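In what follows, a structure is listed as structure tokens, so that the remarks can point back to it.
With one protein chain removed, the remaining protein chains of the complex are shown where they sit.
Entry: chain A
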Amino acid sequence: MDWQALRLSLALAAWTVVLLLPVSVIMGRFLGTRSFRGKGLVEGLVMLPLVLPPTVFGFYLLVLLGRGSPIGAAWQDLFGRQLVFTFEGLVLASVLFNLSFAIQPAQRAFEAIPTALREAAASSGMSPLRALWAVELPLAWPGVVTAMVLTFAHTLGEFGVVLMVGGAIPGETRTIAIAIYDRVQAFDMEAAATMSAVLVAISLATIAATFALSARFSARDSTRVGRRPEQ
């Protein structure tokens, strides 16, 4: 059992979720409530990682972020280490690769909020930010949570992109999915089985936690605003 790889995977998934949460809310709301020229193009770009083979996506990221690229060079100048084959590079690749998982469920949730509710919030004197916080987020919350759960689970299991952009450097880029593959290559089926089982357990636990969380949230909503003692 490669605990280091597991820790790395969890850290990667956590960072991806943390970075994508604001993107999910902002882009989800934007695409879910506005119509503008070129919206189809933006939605298509967001969808792209879903349909591209991970190795192809990883290959282009490798080219885009590699030492020879402007982005890679700028990163090297700034932080003194390269972007590809590092944990930071992996996080960036993971964020890009998960855009569709992070945005689409949130977009659907924001779309489902009737326009009249937004207008009611405005005519109740709520600024757009206040309306987002007090009305839209509580209603779109299940969609945003779904987006984050998908992102987390997807990151834990991602293989192709990680291998292309990160390689399999222990402690830096060797995630648990890569470690499982390594063990199978080495005919260590027992270790591979253990790690696979752990991954299954974590995935199940994530889903269970999501359900519990959303139940708690809907219970909290009913007590939060203007609760009165029962007569």
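Please note the rule applied: a contact is a pair of C-beta atoms (placed from the backbone, for glycine too) under 8 Å apart; a residue touches a chain by one contact, two chains touch by 3 or more; residues count from 1.
Quick note on the criterion: contacts and distances are computed from a predicted model.
Q: Report the protein name recorded by UniProt for the chain absent from the figure; options are "Molybdate transport system ATP-binding protein", "FAS1-like dehydratase domain-containing protein", "Methyl-accepting chemotaxis protein" or "Electron transfer flavoprotein subunit alpha/FixB family protein".
A: The missing chain's protein name, per its UniProt entry, is "Molybdate transport system ATP-binding protein".
Q: Check the options A:I26, A:A134 or A:A197 and report the residue that touches the missing chain.
A: A:A134
Q: Among A:V18, A:L117 or A:L204, choose the residue that contacts the chain missing from this document, as touch is defined above.
A: Considering all chains, including the one not shown, the answer is A:L117.
Q: Just checking the interface: what residues of chain A touch the absent partner chain?
A: Residues touching the hidden chain, for chain A, are 114, 116-117, 119-128, 130-131, 134-135, 138-139, 218, 221-222, 224-228, 230-231.
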